[in-house]
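Only one protein chain is missing from this complex, and each of the others stays in its spot.
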Amino acid sequence: MNRMLLKGGRVIDPLNSRDEVLDLLLADGKVAELGPALQLDPAAGRTIDVAGCWVTPGWIDMHTHLREPGQEYKETILSGAEAAAAGGFTGIACMANTKPVNDSAAVTGFIVEQASRAPVNVYPIGAVTVGLQGRRLAPMGEMAAAGAVAFSEDGRTVADTALYRRALEYAGSLDRIIICHCQDNYLFGQGVVHEGEIAAAFGFAGIPSLAEEVDIARCLLLAEYLELPVHIAHVSTRGAVALIAAARERGVRVSAEVTPHHLFLDHRAVVDLYYREDVEYARRSQLARFNTNSKMSPPLREPADVAALRAALAAGVIEVVASDHAPHEQTEKEVEYQYAPFGVIGLETTLPLMLRLVGEGLLTPAALVERMSVAPARLLSLRGKGSLAPGMDADLTVIDPEVDWVIEAAAFRSKSRNTPFDGWRVKGRTRLTIVGGRVVFAA
Amino acid sequence: MTAETMIMDERGIQMVLARMAYEILERHRHHEKDLVLVGIRTRGVFLAQRLQREFQRLAGLEVPLGVLDITLYRDDLSQATHHPVLEKTEIPFSLDGKVVILVDDVLYTGRTVRAAMDGLMDFGRPKAIRLLVLIDRGHRELPIMPDYVGRHVPSTPADKVKVRLREGDGYDAVTVVAGGRGE
Partner (left out) sequence: MEKKIFAHKDLLGIEGLSVADLELILDTAVSFKEISQRSIKKVPTLRGKTIINLFYEPSTRTRTSFEIAAKRLSADAINISAATSSVKKGETLADTVRNLQAMAPDIIVVRHACVGAPHLIASRIGARVVNAGDGANEHPSQCLLDLLTIREHKGRLADLRVAIIGDLAHSRVARSNMRAFAMLGIRTRVCAPPTMLPREMGVFPGVEVCRTPEEALREADVVMMLRIQLERQDDVLFPSLNEYARRYGLNRQRLALARDDAIVMHPGPMNRGVEITSEVADGSRSVIMDQVENGVAVRMAILYLLGGQAE
């Protein structure tokens, strides 16, 4: 019998409407029992004192890029999973834009095989079209059978609307969602940063909000017409929030996610990475102006967009926070701003940033757990996840909400360092990450 | 407070300038038409202007006057983090075959005069360059000798010799501030 007792933690389990100090007994990889003053014979297993900590169902990041196969110098499934464990995630879904693309059961199977040695659950997301080329449907059924939990063309859109319709219909028959990366390729063009005052002032080619909103409108219309679910990845504009809220209002089955960087930074970061006056920077080790860690797609938008995203997250219009963890090697990012690849990493910074939202009063601890665990488990149909009821999988994130620390990219488990949050003073950190009843990370 | 000793007042400066003007006229009496004055910015220019008036007054002689900014020829620029402000050089006539009376206020290490001579050479090939200074305080670092000196003022390197001229400072005076043991 493999047992473990977590003593004295604040158990936050919104699915079961629970938020109280309880002991929690894990046995054989499952939640066994919750109650006050549980005891465990030391011979039967470990007892860990987690007084003062939050005990939540394991956090799930439904949007990451793990770069394996093909670009293992940026990240491997193992290094990404280790970063996830350190960041408090017990499960991560990885996008299909690897090399080769995850557009076949063979690649999906390879990822599942590699993931079997990883400390956290890794859920492959299959490509919608072969080679992400937007021409022929990828074998979604075979990939689903091999372990794909969802499908996405992330990094680009499916420009052909007829094909997009077929993809949604087909995925619907597999009970898998399609995660839509919404961007009109023509409006996006050669854009580098958000089309707004910063782009105008410094002569950057702009990425208009319209590029995202036009494509979201198309996806919503498809979902409405087909009466099928769509999930909108990394929403970044206030207009997109309004479109999603209105669609939800009229019964469209739409879900949406937002990234921590879109919740904490706006396009001013392009010209000054340290523009935020309400953030304490322990260190300013990075180039402040034109730092390529402020470059991502969708781009950092305007303060009004950040405000709308935060409000939508609080109201549940956006029900998931996902990191869009996009590792790039240092030398790839240390180039001309225009030539730098889009994307930043987030697995090891999301948890403290989300706790900051709780500290700011935007989210209650229960709402936080909804966004980080319950909703992604539901959207990806991950059985046994997102809840701490007896019999559920023993995937837990234990958080010390009081500890002050400094985000240090140099100390990341990830192979990459491309974060705009290096040097931020934050509060709250992963105490334990438990996957299948096993401690995979302990601070 | 360190004492500031008056070496020369307005009248003193006027007398030595007149005396030096006489000396120049005397020495160049057979080719006074070849004379040109070049003042080194800033106080050398004021002194040169006064000499120009002296030549006019004493001999009715019109001596052309040029202005030289030696900044671009200084040898200590690479040691300065930020460069001094550059002012215009104005030598609106050829120096070929001329006798240049180069005018400065204080002769000290000789480096300014070295730089000035380099500058003059870029404006042609003068027949001769003669050096006139109001004060020679010694401590040369280069082999440079003045041809006309208003006053020799023995000093230590720590001393400060200050020349003030009406045109820039509002009054005429030459003073020495004793350096003591470091300021």
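Chains: A and B, in written order; residue numbering restarts at 1 for each.
Assume contacts are C-beta pairs under 8 Å (C-beta built on N, C-alpha and C of every residue); 3 or more make two chains touch, one makes a residue touch a chain.
These numbers come from a predicted model, not from an experiment.
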Residue, one of B:E10, B:E23 or B:D122, that touches the chain absent here: B:D122
Identified contact with the non-displayed chain, of A:E20, A:E334 or A:E402: A:E334
Residue in contact with the excluded chain [from B:M15, B:L72, B:M145 or B:A158]: B:L72
Option touching the unshown chain, where A:F89, A:F188 or A:F290 are the choices: A:F290
Sites on chain B contacted by the missing partner chain, in the whole complex: 42, 69, 71-74, 77-83, 85-90, 118-119, 122-124
Touch list for chain A against the chain that is not drawn: 192, 195-197, 199-204, 206, 287, 289-290, 331, 334-339
